[in-house]
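The structure under discussion is supplied below as structure tokens; questions concerning it will follow.
The complex appears here minus one protein chain, its other protein chains still in place.
Take a look at chain A:
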Amino acid sequence: MNRPVPAGLTGLSDFRPAQASEPQPAPAARAIAEAHGFVERNPQTIRKRRKPTEEPTYSFTARVSVRSANAFIEWCERERMSYREGFDRLVEKIEKA
């Protein structure tokens, strides 16, 4: 592209890198900013309801008796734990036996 350089852009050497002499903004500046609604934008983080597992997980389906299923679900609800935690507690009993 061949075009004439607009006046004013032919030499920009009068703009030299230089430390600005401006003093740092007064502490009042922050208060004024907040009064105008310029506030710290907190990065939004999702609050996890449960602790994530540290170990790998595996998913399987099992056909069990209604009687055992009901007992297991009720126990998990009573203890306010997930099925995963309930299953872990049952497995611990095998290890201890």
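Just so we're on the same page, a residue touches a chain if its C-beta (ideal position, glycine included) is under 8 Å from a C-beta of that chain, and two chains touch if they have at least 3 such contacts; residues count from 1.
The rule we apply is simple: contacts and distances are computed from a predicted model.
Peer 1: For the chain that is missing from this picture, which UniProt protein name fits: "Stage 0 sporulation protein A homolog", "Carbon-monoxide dehydrogenase medium subunit", "Polar amino acid transport system ATP-binding protein" or "ParA family protein"?
Peer 2: "ParA family protein"
Peer 1: Could you tell me which of A:A7, A:V66 or A:A97 touches the chain that is not displayed?
Peer 2: For the chain that is not drawn, the touching residue is A:A7.
Peer 1: Touching the missing chain, which residues of chain A?
Peer 2: 1, 3, 5-9, 12, 14-20, 22, 24-26, 28-30, 32-41
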